[in-house]
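Encoded as structure tokens, here's the structure I'll be asking about.
One protein chain is absent from this view; the other protein chains keep their places.
Chain naming follows the written order as A, B and C, and within any one chain the residues start at number 1.
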Amino acid sequence: MTPVAPNGGELSLALLAMGLPLLSFFLVFFVTRPRVTLSCAVSLVCSGLPLLAAIWLLAGHWRMEAPILWELTWMRGGGVAVTFGFLLDPLSLLMLCIVTGVSFLVQVYSLGYMAGDPGKAKYYAFLSLFAWSMISLVLASGLMQLYIFWELVGLSSYLLIGFWHHKFSASQAGKKAFVMTRLGDLGFFLGIIVLLLNLGDLSILGLNQQAATRLTPGLLTASALLIFCGVVGKSAQFPLLTWLPDAMEGPTPVSALLHSATMVAAGVYLVSRLFPFFQGSPQALGWVLVIGTVTMLLSSTMAMVASDIKQVWAYSTVSQLGFMFMGLGAGGYFAGVYHLTTHAAFKALLFLCSGVFIHHYATNDFFVMARSGARSLKVPMLSLTVAGAALSGVWPLAGFFSKETVLSALAELPNPAWLWLGLLGAGLTAYYTFRLLFVMWRPRRTQPPAGHAEHGEGGHHGAAVYWVMAAPLLVLAVLTALLGAAGPALESFLAWGRPLPPGAHHGWLVAASVVVVAAGAGLAWLEFGRAGAAQQGFLSRIPGLWNLFANRWYLDWLYRWLLDHVVYGLFSRLFTLNDRRVVDGGIDGFCRATLGAGWLLSLLQSGLLQYNLFTMVLVMALVGLYFLLV
Amino acid sequence: MNSLHTYLFIALVLFCIGLFGLLKRRSLIGMLISVELMLNAVGLNFMAFNRFLAPDPAVGQVAVLFIMGIAAAEAAIALSLILALFRKIRSINVEQARQLKG
Amino acid sequence: MNPGFPYLSAILLAPALGLLVILLLPHDNRRAVRWVSLISAGVCLILSIYIYAAYDRAAAGLQFVERASWVPSLGIFYYLAVDGINLPMVLLTSIVFFTGVWTMWDLQHRVKEFFALMLLMVVGVYGVFLSLDLFFLFVWYDVSLFPMYPLIAIWGSTRKEYGALKLTLYLLAGSALVLPGILYVYFQSGLFTFDLVQIAQAGLPVEAQYLGFFLFLFGFGVLAGLWPFHTWSPVGHVAAPTAVSMIHAGVLMKLGAYGVLRVGMFLCPQGLADWSPLFALLATVGIVYGAFVGLAQTDLKYVIGYSSVSHMGLVSLGLATMSVGGISGAVFQMFAHGVMTALFFSSVGHIYDRTHTKLIPDLGGMAKVMPRASFFFILAALAGIGVPCLASFWAELLVFIAGYQAYPLLGVCAVLGLVISALFMLRVVQKTFYGEKNERFAAAPDMTPAMALPRALLAGTILLFGLLPRLALDLIDTGVAPLVGMFK
Partner (left out) sequence: MAGDLMLFLPEAACLLMALTLFGLSLPKHQDQRRVHSWAMGLSLLMVAAGLAGLFQEGHLFFEAYRVDLFSQFFKLLLAVALLLVLGICRQLTGVEERYQPEFFLFLTTCTLGMMLMVSAVELMTLYVALELSSFSLYILVPLRSGDNIDVEAGVKYLFIGITASCLMLFGMSYIFGAVHSTYLARIADTLPLWIHQPGAVIGLLLTLSGFFFKLAAFPFHFWAPDVYQGAANQVTTYIATASKAAAVALLIRLTALSAGTSLYLLDVLMVLCVASMTLGNLAAMVQSDLKRMLAYSSVAHAGYALMGVLTMTRLGYSSAMFYTLAYMVMNFAAFMVVVKVASQGQDLKISDLAGLHRRAPLLALTLMLALFSLAGIPPTVGFTGKFLVFAAAMRDGHFWLVLVGMINATLSLYYYLMVIKAAYLTEPAEPQESLAITGPTRALNYALIAAMVALGLFPRQVLELTEKAVRNIF
């Protein structure tokens, strides 16, 4: 469909949404940094207004027919032109709302969470930077612009994950996140170049409409897969999934932001953004499906053995992302996007709740939390439960419906194996979620509650702080509860309001999923919930598996080994030696040789007159001889 | 016997003897004498060419006179230097004068 | 177009006059010396910003031309002009020169000589960038090189005499190839003129271009840090004092690439076509190799030195693609990398002045100790690993696209090098600035605002050209397009 130019209102709103966060970044970072409250205020305003703008735009275009496009040339050189602009269509509008919403809530939440942190103002500056790059990514009109802000998202996540950079682990995690996603972006970049050289047009609409027809299947698949490499990196899919759990080193609100709406969601967003393009090559979609499945299963297994609350949610994020990719890979465009939406809500909620506990009990281990009486914090506890239930897909919460759509998309596939795998994943999810919930609800009081003495991340503050942090929870909890009902409306909105093809609705599928979830929950009840349960997972009785899962299937170990022994140990050392010995040593050797030659020649000047005379005569004689010869 | 080449040959031989002496002798006096030999060879050359080829018979003779004169001056300077050297190092053997080298 | 006022000569003369004045000043009057050099630098900066703005992009071509016969019998001309290629270089020189002088404000040891030599060097740099006459180009080229020896050997730090000697001999050995090249071209063209433009228009016989380009490639290439002739650069950078490494890595290394471009490629396009595969190969090796070697360094300045090797490899790769995109990217990369490295060295210089070490293991936690210096270094590092919206990103983008188009395999390798460089840059940032702060330097003072200002100028330039790349690229394209036309 042909895009239309924005009218004044749309233009100003969109630019407002894109521009304000950047403005606040510069303001806070360079101007108001010394004055914390002012900085927070600026940043809050600059993230609140975009939210309003986003909602306004969404409401105003609920029944939009044609995408709205506005661009200008950002860079032009050597036949390559990079455009900067925005593309408003249902997908980008929906995503815009999610991003702005979550980032606003997180900023509000951080008011309490980061209270008293020396670097609070800088933290807000980075949050704004993050918001800016994510918003611009969402609204990007061209693939190159998308890539640019994709990189910036990576940068800001690097800054935020490593925010407490005096902790070695934190800076390490930030570096890891950046480099690993960079590795994936390599493919993304190459894919863009391939498209650029063969298609010459990087506008998203153009790609979606013409790529399939104008590219040979081989090139199409190649570029699609290369781009998907970027997605794998960003969305922490197999095999690049290990950076995300480490990213927990950042402040918890950051994790919430990272995991729900911004960083990792970008990958899913990219695939759905280019969904028609991907559809052009079945092989590519097949790969998406495979990767998604593998990731989901792997990470759920990891979640089953984690005892760090944030770790659990991190693994679950990875697995849920895998789930979305399964949906997309199965051709369920709406399934992926819908699950992305709901997941954004309840995952943000999960993290923010955990944040409250961590902040309160200064520990990340939910067994300890439970023992210290986590139940007493009513609001977080309830919202945690709601979110957990949603995550594991309990009716009537949002997660249930989105999961249903994904599963039904899988059911469409000729091969039933995918569906079974999907169900298995759902079961595992339910298991580890309820494991955590039961532990939190029914603690075993082995020792008196660990007081609030020790202060890890954060620290204990007054009731005001508590409520500042609790308020966003309530909002998100409500959303989590209600989003389920919004499914059909969203679907039609995303489909440009056209009547939907009657998707075959499998009643048995609902039943199956319910059963599976129940099974998972039941197992969790047996092991952790019921009175007198040992709170020991069945896995602890299978040390092999336990170690495997606890060590993330040794993926990290593998990367570390490669880095140490191949990159540092082999190439770096080899090249450095070569540089010292061969390249540089060669030069020095040459110079020494020259000096030696000089010394030899100076021996000619023996000091004995006759030698000199003799040399003279000899040379002249030789010269004469030469003449007679030629 | 009285062809140009005879004289040239003798001159060449003379020159070579001088050269040989110059390289062989270690005493400065001996070297000086050898140089004189070489100069005489040159003179002989000039005379021979003058006698057999040159249109104007004066040139060669003038040349020879000049050479002899200058050779005399040369000998004077050389001897004075050798004397000076002898004063300093008590020897006129070049092997003794080897401070400057390298 | 020929404006009344000879702006280019003014840019060339301002430092020269400053030099004279400094020579006449008494030794002990340090204030005056500093002020004189800062003023002459400022004049240059203002003038070059003016011509950068006043250059008529629509008309393109050579502008602000000043041409006069110098030695008629040999066809030597005093010929200054700017086009899209050397204009950014002039601006770069002015920025780095100005900030460099400011950075050395606190110098106490033999101030007069230092600034005199620095001005001399800068005169040479301007001369190379501005003159279009081969004779003068070479003259200024050497003028810009030989002050490096005293500058490094007197005011330098680590193994300074070795480094200075190596650098000077190496670079002048390179110019030993350039001079024969110039003479060769001079006689092969049959015009008996050193006017670069005339020769380029007349065109050289193809067989002559083969040898000619070879000479220029390796003669200038040495200064461009072309692998494997790069080892002088880390050694030299480590030894050199702050401002000198700023100007040297920031500007002087660009002279090499500029020479290859302006002399080699303009005069011998055919030769380039013959040599470009080798050229591209060496460039790519440089990119990857530099990154890997940088990974193993423990001295901050060594790290930067090798990153320069890697980045200059990008420039060479861009030149070797023989496409508008690649060459524009290369020129822009010269500019961006110049500013970036200057920022690097000025921050490291500050850290070194205060802590007297630039060994990464000794440092650590600097972000807490001296936040300003750390901010500038980290910004430079981010620019170095090609973070978008910082100047060098665009340059690298163009170079990679063109590189991939011309040599797919090498292009991929080059992009891989980018990841490695990201790895080692972040590693350095982490080990130096993050982590628990080192109590030894807890008391080390941060930059004063006055000293932060020049760094801020550099950082601002990076950001400005990163957010608005068209400021440079539209201009560069006008200069590059006609050159690429010659390859056809």
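One rule holds in what follows: a contact is a pair of C-beta atoms (placed from the backbone, for glycine too) under 8 Å apart; a residue touches a chain by one contact, two chains touch by 3 or more.
Since the structure is predicted, the reported quantities are computational estimates derived from the model, not experimental observations.
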| item | value |
| --- | --- |
| Chains shown that the absent chain touches, full complex | A, B, C |
| Touching the absent chain when the full complex is considered, from A:Ala489, A:Ile542, A:Leu570 or A:Met616 | A:Met616 |
| Residues of subunit A in contact with the chain not shown | 594-595, 597-599, 601-602, 604-605, 607, 609, 612-613, 615-620, 623-624, 626-628, 630 |
| Touch list for subunit C against the chain that is not drawn | 27, 70-74, 113, 135, 138-140, 142-143, 146, 149-150, 153-154, 161, 165, 168-169, 172-173, 176-177, 179-180, 183-184, 186-187 |
| Touching residues (missing chain, whole complex) on subunit B | 8, 11, 15, 18, 22, 28, 31, 35, 38-39, 41-42, 45-46, 48-50, 53-55, 59-60, 62-63, 66-67, 70, 73-74, 77-78, 81-82, 84-85, 88-89, 94, 97, 99-100, 102 |
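Criterion: only the chains that are shown with their structure count from here on.
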| item | value |
| --- | --- |
| Chain pair showing more contacts of the two, A-B and A-C | A-C |
| Geometric centre distance via CA averages, subunit C-subunit B, whole Å | 65 |
| Centroid distance [mean C-alpha coordinates] between subunit B and subunit A, Å | 97 |
| Rounded Å distance between subunit A and subunit C, as computed from the means of their C-alpha atoms | 37 |
| Subunit C, residues touching no fewer than two other chains | none |
| Subunit A residues counted as touching two or more neighbouring chains | none |
| Subunit A-touching residues of subunit B, taken from the complex the two chains share | 19, 22-23, 26, 31, 94-95, 97-102 |
| Touch list for subunit A against partner subunit C, complex | 73-80, 82, 148-149, 151-152, 155, 158, 162, 165-166, 168, 171-172, 175, 178-179, 182-183, 186, 189-190, 193, 196-197, 567-568, 571-573, 575-576, 579, 583-584, 587, 591 |
| Touching residues (chain side subunit C, partner subunit A) in the complex | 166, 169-170, 228, 230-231, 235, 289, 292-293, 295-297, 323-329, 332, 365, 367-368, 382, 387-389, 393-394, 397-398, 400-402, 404-405, 411-412, 415-416, 418-420, 422-423, 426-427, 430, 433-437, 469-470, 473-474, 476-477, 480 |
